[in-house]
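A single protein chain has been omitted; all remaining protein chains appear in their positions.
And then chain A:
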Amino acid sequence: MSTDTLPAKAAAAPAAASPEARNTLRSKRRRNALRTALFMSPWLIGFGFFFAYPLVSTLYFSFMRYDGLNPPTWRGLENWTYVFSDLPKFWPAMQNTLWLAVVMVTCRVVFGLGVGMLITKIKTGAGIFRTLFYLPYLAPPVAATLAFVFLLNPGTGPVNSFLEAVGIPAPSWFNDADWAKPALTVLAVWGIGDLMVIFMAALLDVPKEQYEAAELDGASPWQRFRYVTLPNISPIVLFAVVTGIIGAMQYYTQPIVASKVASGVMGGSGAPFQPGYPDDSTLTLPQLIYSLGFSQFNYGAACVVALVLFALSMAFTALLMRRRGGLIGSGD
């Protein structure tokens, strides 16, 4: 039996009014609740172990002095005041993360959609172009970053040699605090293969009749895009933006590899590597969490930053998911 029939029976129950019937109904409901819980249990267990428990203990440890070895001791709000007022790297990391969430994600979505639209229009050799645009996405992040640091090397890189040859002043990319984040954005845009594929699928799903009708009404290409394409694919755009922002919040590998290689500090007995080169411009919140927790043994402060990051992700997601005013239309 399906749960859909329950309300009808429940409505009929007071009329019958016999205690037995009520008992049967109650036990049925209990059985149903149990069954629901049983079916949900894998998710509930996962949710408890991998979400609720870690979240609660992160909150707990954010009030503790904890080095991972000795028993935690109560510190009250000290970790919080330390992170917000005494940790000079916190605000740059915050700004960088926000910058990446806004600029990098926007660029990725715009380029992904643009390439997706171009490729759906191409009649001949579409397969080749699709492959060409999808391939970069398959490159492992570390290898892709290494390649970009090499290409954009201010001293020896082919990109700057070309720019200088044609007389354009070449930036120092990963070695210049103003250009390091744009360089990372270029790298992210290069790997838009995933977005291109989902946008292509969404674009091909837009009903042809709507375009025909719009054309008959004399809609310009821009109007057709604005009033036909966009409303049809808006859930996919939302998906791309939300997953993109979550990706930006967890951005770690590319900036750390880029700054390690560009600064020349790869390891060994020389200077300990400081993430964020040049001048904290590529330091993201996850890198700060890692360095506080795992290299300075200060889990309390790391938990504070982790909670800030969590709140930030939730705020972004909530903002985009709002039924009105957000990216999703009220009709969806």
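The rule we apply is simple: contacts are C-beta pairs under 8 Å (C-beta built on N, C-alpha and C of every residue); 3 or more make two chains touch, one makes a residue touch a chain; residues count from 1.
Just so it is clear, contacts and distances are computed from a predicted model.
Q: Assuming one chain is omitted from the figure, identify its UniProt name from "Electron transfer flavoprotein alpha subunit", "TolC family protein", "Copper resistance protein B" or "Probable sugar-binding periplasmic protein".
A: "Probable sugar-binding periplasmic protein"
Q: Give the residue, chosen from A:96, A:175 or A:254, that touches the chain omitted from the document.
A: For the chain that is not drawn, the touching residue is A:175.
Q: Write the list of chain A residues that the hidden chain touches.
A: Contacting residues on chain A, toward the hidden partner: 47, 50-51, 53-58, 61, 65, 67-70, 78-79, 82, 86, 88, 153-156, 172, 175, 235, 239, 242-243, 246, 249-250, 262-272, 274, 279, 286, 289, 293-299, 301-303, 306-307, 309-310, 313-314, 317, 321, 328, 332.
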